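The complex appears here without one of its protein chains, the remainder shown in place.
Coming up: chain A.
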Amino acid sequence: MLKLRPVAKAAILGVGLAMVAGPAIAKKDRSHQAVDLDPDQRGVVSGVGIEGQDLGRMADQMVRDLMANPEISNRATPPRIILDSSDLRNQSSQRIDKDIITDELRGKLMGAARGKMRFVSREFIAAVEQERALKRDGVVDSGTTGLTRATAGADYKLVGKITSLDSRNNDTGMQERLTVISLEMLDLEYGTLVWNGTYKIRRAGADDVVYR
């Protein structure tokens, strides 16, 4: 039979206890911690509205669509585009920060365009004007790209709407929402629309019977 000194026995017992109790304590702690979720997968909290995973899919589809449009993506001189939320209207029944849609789209489009399109920022034009004034006043030097007569004018602007249609079956408690994100590329000189992309989300679900 295995013979161990008392001190060694105590040590083994201690290690053994730590191995058993450790995971239990860790498990208790884990339940209070936030978990990382894949932004492209459905989250743990859900309803019938636009959710995190929709944004990535919508942006992917829109980028593919836009890149396939030769008038925008295949010009000898890359077109200049304003892509922000200032002319994206939310007419749906969901409260939403519209920037989350345009930011996602701009990020993916910039990645895919690889210089075939130029993006003009009007959101932070004040910062641009401030720096230009400092350069021209001689407070700072002209930087490495030189001075231009004016800031970039844009050829196109992304405009669009978010609309929704809600319905409910009061007998079953089922709720359904069709959300349509419709984006268009507006020619800022002629006023014509050179591209349109639509992304639809149709989602249904019912809350627990105690809440109907």
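In the analysis below, a residue touches a chain if its C-beta (ideal position, glycine included) is under 8 Å from a C-beta of that chain, and two chains touch if they have at least 3 such contacts; residues count from 1.
Methods note: contacts and distances are computed from a predicted model.
Novice: Pick from "ABC transporter domain-containing protein", "SpoVR family protein", "Sarcosine oxidase subunit delta" or "Tetratricopeptide repeat protein" the UniProt protein name of the chain that isn't shown here.
Specialist: Going by its UniProt entry, the chain not pictured is "Tetratricopeptide repeat protein".
Novice: For the chain left off this view, which of A:76, A:147 or A:210 is in contact with it?
Specialist: Among A:76, A:147 or A:210, only A:210 touches the chain that is not shown.
Novice: Have a look at A:53, A:93 or A:121 and name the one touching the chain we're not showing.
Specialist: Answer from the full complex: A:93 touches the omitted chain.
Novice: Kindly note down the residues of chain A that lie in touch with the hidden chain.
Specialist: So the residues of chain A touching the missing chain come out as 2, 4-5, 7-12, 14-15, 31-32, 34, 45-47, 49, 89-96, 98, 166, 168, 170, 173, 205-212.
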